[in-house]
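Removed: one protein chain of the complex. Kept in place: all other protein chains.
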Amino acid sequence: MKTNTGRFFEDYKLGEVIPHAVPRTLSGGERAAYTSLYPTRFALTSSDEFARVSGLPAAPLDELIAFHTVFGKTVPDISLNAVANLGYAEGRWHLPVYPEDTLRSESEVIGLKQNSNGKSGVVWVRTRGLNQRDELVMDYVRWVMVRKGNLDADAPETVIPELAKTVSADDLVVPAGLDFTNYDFTLAGEAHRWGEYEVGEVIDHVDGVTVEEAEHMMATRLWQNTAKVHFDATNRADGKRLIYGGHVISMARALSFNGLANAQMIVALNGGAHANPCFSGDTIRAWTEVLDKAETSAPGVGAIRLRLVATKGQAGDLRGEDGKYLPEVLLDLDYWALMPL
Amino acid sequence: MKTNTGRFFEDYKLGEVIPHAVPRTLSGGERAAYTSLYPTRFALTSSDEFARVSGLPAAPLDELIAFHTVFGKTVPDISLNAVANLGYAEGRWHLPVYPEDTLRSESEVIGLKQNSNGKSGVVWVRTRGLNQRDELVMDYVRWVMVRKGNLDADAPETVIPELAKTVSADDLVVPAGLDFTNYDFTLAGEAHRWGEYEVGEVIDHVDGVTVEEAEHMMATRLWQNTAKVHFDATNRADGKRLIYGGHVISMARALSFNGLANAQMIVALNGGAHANPCFSGDTIRAWTEVLDKAETSAPGVGAIRLRLVATKGQAGDLRGEDGKYLPEVLLDLDYWALMPL
Partner (left out) sequence: MKTNTGRFFEDYKLGEVIPHAVPRTLSGGERAAYTSLYPTRFALTSSDEFARVSGLPAAPLDELIAFHTVFGKTVPDISLNAVANLGYAEGRWHLPVYPEDTLRSESEVIGLKQNSNGKSGVVWVRTRGLNQRDELVMDYVRWVMVRKGNLDADAPETVIPELAKTVSADDLVVPAGLDFTNYDFTLAGEAHRWGEYEVGEVIDHVDGVTVEEAEHMMATRLWQNTAKVHFDATNRADGKRLIYGGHVISMARALSFNGLANAQMIVALNGGAHANPCFSGDTIRAWTEVLDKAETSAPGVGAIRLRLVATKGQAGDLRGEDGKYLPEVLLDLDYWALMPL
C-alpha cells in the first residue's frame, strides 16, 4: 500500500514527536485568497502602512492563516481516522508570519486514553508551527478521538495532560516592536479602545453570510487540508460536504470586525468547540462576549479575552436546559486579542 | 452600541470630508484573484513585459481593481443605509496602481437634497483614492439615496452640484511615460487601432458568462465591500443575494476584450447606471457603442469614449417605449479608454 491510511489509536506513543509534511511558502496570494473568502478588514493585516505605524516591518498575514496552515499539515497524521475533534487549549502565537515565510509543523503526543468500549481512544497532541528559521510561530494543544485499527492492540497507559483552562495574560506573546501609541482609530474603522470594553459585555456582530460548497472547498484546500469529508459529496446521502470547522472560525472572526475592529491580533487560543456541523446554505452569524482584560508591557497595547460564538440562526442562547449546545450553535471559541489602550 | 449602524441622511454635512477605513495593500494575489473571477485579457495589465514596452515600469493592476478597492472602503460610511445607488460622474484615474501599493479613500460631501417625502434624501460625494505617498490615484462623484434615521431632523439646504455630463478629453490623465509607438498588436490580441473605430459603431462582444453565488461573493469580499445584501440569503424570500453592481462592471469590461482588446486602460468614468439588479444564474453579455474619440499628448496614444452595456439576455435595445431601461439591461456605463493610434 503506497497510499496513506492514516494512524489509528494504537499507533500513537506518548512523547513521540511527529513531523508533518508538506512545508509551505506563503505569499500575498494567500492573503488575497483569504480576503476573498472571508469579510476580514482588520487594518494591521490589511495595510503595510498601518503595520509600520504600529511598529511592525509590514502587514503580517492574518493569524488564522498561520493557524490553518499549521493545522492543515497535521490532518494526514492526526485526524484522518478521527471520529471527533474534541477541543483546543494552550494555543499561542509566538511570531507574526509574513509573505515569503515558509511554515511546517510537528506534533508531540502528550496524552492518551483508550475509551471503555475498546474501539477508540483520545489522543492529545501539542502542535508546533515553525518557520524557515526553525523559529516557533505558534503552538496549541488539540485532542481528537481516533478509531483503533486493531481492536486487539493493548490499551496504552492512560495519561491525561493537565491543561490550563485559559492562557494566562502573563504568558501572552506580544510581537517585538508592536506599539499602538500612534494608532489611528479612524483608519482602523472604529473608535472603541480597550478601555471602553467591559467584562461581561456582549456584542452582536449583526451581519450574516450564507456559505457555498465552492467557497468552503477552496478555503480548505488553500491550507492543503485534504480531509475527505470536506470534498466528496458521495459520503453523505444528501450530497452535502461537512464544512471544515476552521472555515467557521475564520468567518466568525471576520464578522466580529463589526464591533471589534480594534481587536487587531489574535495572540492566544484558550479553548474552542465545534458545537454543531456546518453545511452549504447555512447563514453564519456571530456574537462576542468580553471575558477578561489585561495589560501588556508593549506601549499602548492591551489584551482582551473574548468568547466568539458562531450560529447558523439568530444569535441567542448557547445551551439548552440539558446543558448541551443548541443545534444552531456552530462554534464556541475563547481567545485573547491585542487592542489599543 | 459598538457596531456600525452607518450614517443616515441627516448625518451628512455639506463640505465634510469623511476618511474611510481600512487601508489596503494590494499584490499579485489580487491580480490573480481578479483574473480568476473575470475573463480579462488586456495585455497592459497582464504582462510586465508588455507594460515595459509601453513605457510603464511594470504591469499596473487593472483600473477596476483600483476602483473596487476605493469604492469598497466607502460602503460603511456612504451606502450602508442607501436605498439606491443613483449615479456616477467625473471619474478619473490619475495614477496607475502597482502591486505593493496601499490604497485608502475619503469622500467629500458635495451635494444634499432631501426628498419631498421627508423620509430620505440624496447625497453627492466626491470620493478620492490615495496611495501610500498620499498621491491621488483616482476620484469620482457618486450619488446615492439614503434613508433618514430621525424623520424629525431638519432638512439641509438643498445643494445640487453641477457635474460635467462627460469628462472632457482635455482633462484625461495619461500615465506618465505611456508610449504606444512600439505597440505589438499581435501580442495584444487584435489588429484594430484607434483610427479604425468610428463614432456610432456598435460592437457585440458575443460571449456570455453565467454567474454563480460563490463567485460574486468572493469578488465583493475581495474589495472588503461587506454590504449585507450581497451575502445574506435570508434577506430575500427566494434566497438569492443581490450581486454587487461592480461585479457586472468588471464582467462586462472583461467581455469587451473581444472587439476592444486594444482599449487598454480606463482613464475616465463619465457616468453609469445599474439599470436592473443581477442575480446568480443570470448570463451576462455585453455590447459597446463608440461615443467619441480624441487625441492625447502621449506618443501613439489615442482616447476613445465608449458606452458599455451589460445585459442578461441577448444584446439589443436599451430602453422600452416608456423610456425606461428594458428589464434585461443590467448596466449602462460611459467611459474613456486609451488605445494605440
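Annotations for the structure displayed:
Order of writing sets the chain letters: A and B. Residues in each chain are counted from 1.
Keep in mind that, in the parts below, a residue touches a chain if its C-beta (ideal position, glycine included) is under 8 Å from a C-beta of that chain, and two chains touch if they have at least 3 such contacts.
Note that this is a predicted model, so its numbers are computed, not measured.
The hidden chain makes contact, of the residues B:L260, B:A275, B:L306 or B:L331, with B:L260. Of the candidate positions B:E108, B:D207 or B:E328, contact with the unshown chain belongs to B:D207.
Set against the missing chain, the residues B:F8, B:F42 or B:F67 yield one that touches it, B:F42.
For chain A, the residues touching the chain absent from view are 2-4, 19, 21-25, 27-30, 32-33, 76, 99-100, 102, 104, 132, 212-215, 217-219, 221-222, 224, 226, 228, 231-234, 239, 241. Panel shows chain B; residues 27-33, 35-43, 46-50, 59, 99, 186-190, 192, 196-197, 203-210, 212-215, 258-261, 281, 283 of it touch the chain omitted from the view.
The rule we apply is simple: only the chains that are shown with their structure count from here on.
Taking only C-alpha atoms, you rotate chain A by 120 degrees to land it on chain B; that is to the nearest 5. The mean-CA centres of chain A and chain B are about 36 angstrom from one another, to the nearest whole unit.
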